[in-house]
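Here the complex is missing one protein chain, while the rest keep their positions.
By written order: A and B. Residues from 1 in each chain.
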Amino acid sequence: MSKERQVLNKENLGITPGLPLQASQGGIEELRADIQRLMDMEAIRQLKYAYFRCVDTANLEELATLFHDDVTVHFIGGSYEWKVQGKRDYVNNIGAAFSTEAVGQHNAHHPEIQMHSETEATAIWYLEDSMWILNHNARTRGTALYWDRYLKVDGKWLIKDTRYERIYEINDQLTTRPNLSSHYLGAHGGEPQF
Amino acid sequence: MSKERQVLNKENLGITPGLPLQASQGGIEELRADIQRLMDMEAIRQLKYAYFRCVDTANLEELATLFHDDVTVHFIGGSYEWKVQGKRDYVNNIGAAFSTEAVGQHNAHHPEIQMHSETEATAIWYLEDSMWILNHNARTRGTALYWDRYLKVDGKWLIKDTRYERIYEINDQLTTRPNLSSHYLGAHGGEPQF
Partner (left out) sequence: MSKERQVLNKENLGITPGLPLQASQGGIEELRADIQRLMDMEAIRQLKYAYFRCVDTANLEELATLFHDDVTVHFIGGSYEWKVQGKRDYVNNIGAAFSTEAVGQHNAHHPEIQMHSETEATAIWYLEDSMWILNHNARTRGTALYWDRYLKVDGKWLIKDTRYERIYEINDQLTTRPNLSSHYLGAHGGEPQF
């Protein structure tokens, strides 16, 4: 485990202040833009929420609607590093990981969204996740800070860049299989690749 | 554990797109309606948040203010299925489950709210929960997708229909009692029924 870690503050993550959470002093057109900005923040939250719902249920069809074609992915875990470029590879990678032997729980908390224009935004999120790979008796769990960039294309917000680094990660080798009484991916996950 | 599971996508859950997150092109009355819609979404989130706070603290008095009289409940867990009709039975069932022998943690993440009119909305939520039944040395934990319907009645949003199915559920038989240094339900839960 490396002790060399960049400081995860806003400056290093490239997070700059967005448009202020301050109602315009202007007239009806300016207020309309303010309302749109609040709606855009809601749409961005729902975009990320749909992402995690689709990941943990291996819903690749809906997942593919959430990414920009040129999405950039860079996740630095404790036991892995994941770099992907482009929607097709990203969806394929998720499809391979979320197999019938996987149990995934990925929850994103604490959205800190910055709106930079009518079509550009960033956000920091606080991920909590657990992932079992049943045929390897392995469980990985931990937390991470995400920092994302979103673009609005043809009226729809999309994930353009997504990165995370861990706050902590714990890897457990399990001696017994978890006593699963329900396992959605067991019915609807992809074919295990390894 | 059944391998027969419906696919938990929006189509199967009956979740259709609500009013778009798009500011009106109209005048002041249309913008007022947009603002009200954003406020309604906030009220619906707070409704669900109050629900889980009241459940885990056995606050049945406030809980009863959150449901429509004709609320429909259908929860499909791994080791249980729960169907309830009507506010009185729902509150009574929660009161029985959240006893002095229970420790409950129920957190709803990722609200995907769709507004269908000024008085109708749906939402998908991603539940994470842990429930200990101390006198049975049992712990059940897992996640689920909720899909709810809400109605605004006399100016107040209420839970009209609530359903969930598990993404996963793990049932553990505990060999030792958890080392509880704080246990709110131990002081304020109901009488254990079993």
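Criterion: contacts are C-beta pairs under 8 Å (C-beta built on N, C-alpha and C of every residue); 3 or more make two chains touch, one makes a residue touch a chain.
Nothing here was measured: the structure is a model prediction, and the numbers come from that model.
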Among B:V73, B:A108, B:A121 or B:I170, residue touching the chain not depicted: B:A108
Among A:I35, A:A50, A:L63 or A:V84, the residue in touch with the chain that has been omitted: A:I35
Those residues of chain A which, in the complete complex, touch the missing chain: 1, 3-5, 7-10, 21-24, 27-28, 31, 34-35, 38, 41, 77-79, 109-113, 124, 126, 128, 142-143, 145, 165-172
Residue ranges of chain B at the interface with the undisplayed chain: 28, 31-33, 35-36, 38-40, 42-43, 45-46, 48-50, 52-53, 56-57, 59, 61-62, 103-105, 107-109, 155, 178-188
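Here is the rule we go by: only the chains that are shown with their structure count from here on.
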Averaged-CA centre spacing for the pair chain B and chain A, given as whole angstrom: 24
